[in-house]
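The structure under discussion is supplied below as structure tokens; questions concerning it will follow.
All protein chains of the complex are present and in place, except for one that has been dropped.
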Amino acid sequence: MQKRIFIGWIIFIGLLLIFPVFVKAPYILHIAIMIFIYTTLGVSWNILSGFAGQISLGQSVFLGVGGYTTAILLVKFGINPWIGMFAGITASIALSWIIGVPCFRLQGRYFAIATMAVVQIVYLVIARWEFAGGARGIYYPLRNWGIKAFTFREKMPYYFIAMAMMLIAMGVIYYIEYSHIGYYLKTIRENTDAAAAMGINVPKYKMIAMMFSAFLAAISGTLYGQYLLFIDPDTMFLLSVPIMLVTIIGGIGSVFGPLIGAGVLIPVQEIARIYLSGSGRAIDQLLYGSLIVIVVIFQPRGIMGMVDLLIYKFKKRKKDSRGKIKSNVLLM
Amino acid sequence: MENMIILQVILSGITAGLVYGLISIGLSLIWGIMDMVNFAHADFMMLSMYFTYVAWSKFALDPMYSLPIIIILMFVIGIVVYRNIVRKTVGGEIVTQILATFGIVVFLQNMAQFIWSANYQMIRNPIVSGSFELGDLFLHKAQVVSGAASLITAWLIWIFIHKTKLGWALQATAQNRGAAPLIGINVNNMFSLAWGIGLASVGVAGVLLANYYYIFPQVGATFQLLALVAVALGGFGSIPGALLAGLTVGIVEALSGFFIEPAYKYVVVFSLYIIVVLIRPQGLFGTHH
Partner (left out) sequence: MKLLEVKSVTKRFGGLTAVNSVNMSIEKGNIVGLIGPNGAGKTTLFNCIAGYYQPDSGEIWFDGIRIDGMKPHEICTKKLARTFQIVKILNKLTVLDNVMVGAFLNSKNVNLAKNKAREILDFCNLTNVSDVKGSDLTIGDKKRVEVARTIATNPKLILFDEVMAGLNPKEGQEAIQLIYKVRDLGITILMVEHVMEIIMPISDRIVVLDLGRKIMEGTAAEVSKNEKVINAYLGVKS
């Protein structure tokens, strides 16, 4: 079974690598890049809110801090974006400590509200901070190109970097799922008293989840900025909803949820935008809101949940039919 | 003269705070009775603001006349939303509850944008317009009426909860959901009632605000967080607490807008929330849940 999964991954990665060789249309590559970025972001939210059960309604704050740190260092100090990315990671993780250490004492809903408050505070501060471009945002300089400058004219390099980040994200979630960390986080999600009774240092593990979350969101933020060559407070701090949506629909708390969710939703969103939103009336957005409510109420475990259910029913049917045949043989 | 300006600021903070208080009361009611946070609360207010606008623009009904109709409408919507959507998440994981009402937020905001577009609307020349003077102080009629109406609504809800049989049933459900059926209380009906009253009261706030505030799909967003802050500060389930906390938020907002920069007033309010909730999880006025 392990071998089959491993081979599956090799094939999948192989396909991803070959894909841009055959498909050169920039628009399709753009969709692929967005899928990769949203998968990474979805995984980052999933670790904290899905696995550890600490619902965060302000995930984009880490995205924004990562992106803005890189942007400011590049534009104001001429610092290379790769180094800027590390700075962004550091800033994001530092922020996660500032939020986490005091706020993890708070019970679920209060924590969720606190995350809402934090992202609002950061958003409002940045929107007024002239040094950070204020509400107008920051335009990236178009002087240097190439891998060293983390700025490219074509989509393909971005595609590979985004893909690498997605693979890092999947690697992280795999590690968590199959190590003691995953078990611990799921225990914390369900019952913190039981967790403590088994020697789990609950605040410590919540913090571990948050740091992974902040890390993945930060690198996405840096990439996002380098890709758009522009950031402003709205782009960076108002993405919490799509991030959550992608994860919820794919399956919150599952390893593949964000990947599936992004893989389904981003293309659908693009198609909907082309055909439906011409009137500017946001019917595609309307569908998303309905989708969240429907999924959360009727199938909280998302697409992955439905897949699991189908597999379970399939296995059960196999077991039942085998049982029936057996008893017939005995009768004979 | 300086004192006059500060007094003016505080007064507008009070009227705004009373409206926050009214919004918070509905939220606090639902939270206290059902142990559930309605993240979509202020978006229902947005809905009632749009209803008010439609009544005014299509039927030439002044907000003060459409008020009773909208109260009933919002009450019904509250029950419908509870029975068809929210009920399914009761007793489930907190994750599901948070995400379900959150999904309603996304739905409502986008539905409003779809139906009425993202343009900012405003009601012109309602009955309550203009201002009146009190010595050196200017008071906008609309804001004073809002403040007064909020107080009256809060008082009416308080009387209902504490002086009527149905209100006692609500209290009983809030205190002990498990034991309530034993004395003949249909808990499901109580929850429906809580949602009905909650949305009706936030509907009142919406109609009042429509008199002088911009109407647009995302108008609920800021008020939601302010209301959440107020409820957390005031202790959920407490009507006087929610009102007082709303007042506090309004005054703090107004004063920080005046003494620091207007754009930072929310920063102060939200930071206040974080600080208070860390030190005293039951809020400023609440009792330990």
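Read from first to last, the chains carry the letters A and B; within each, the first residue is number 1.
Everything below uses one rule, namely that a contact is a pair of C-beta atoms (placed from the backbone, for glycine too) under 8 Å apart; a residue touches a chain by one contact, two chains touch by 3 or more.
All values derive from a computational prediction rather than experimental measurement.
Considering the intact complex, the chain excluded from display touches A.
Within the complete assembly, A:Ala195 is the residue of A:Leu63, A:Ala195, A:Ala209 or A:Ile243 that touches the hidden chain.
Where chain A meets the missing chain, the touching residues are 178-180, 183-184, 186-187, 190-191, 193-202.
The criterion applied here is as follows: only the chains that are shown with their structure count from here on.
Considering their complex, residues 49, 53, 55, 57, 102-103, 105-110, 112-114, 116-118, 120-121, 124-125, 127-128, 241, 244-245, 248, 252, 280-283, 285-286, 288-293, 295-298, 300 of chain A touch chain B. Partner chain A is touched in their complex by these residues of chain B: 37, 39, 85, 88-89, 92-96, 98-100, 102-111, 113-115, 117-118, 225, 228-229, 232, 261, 263-264, 266-267, 270-271, 273-274, 277-278, 281.
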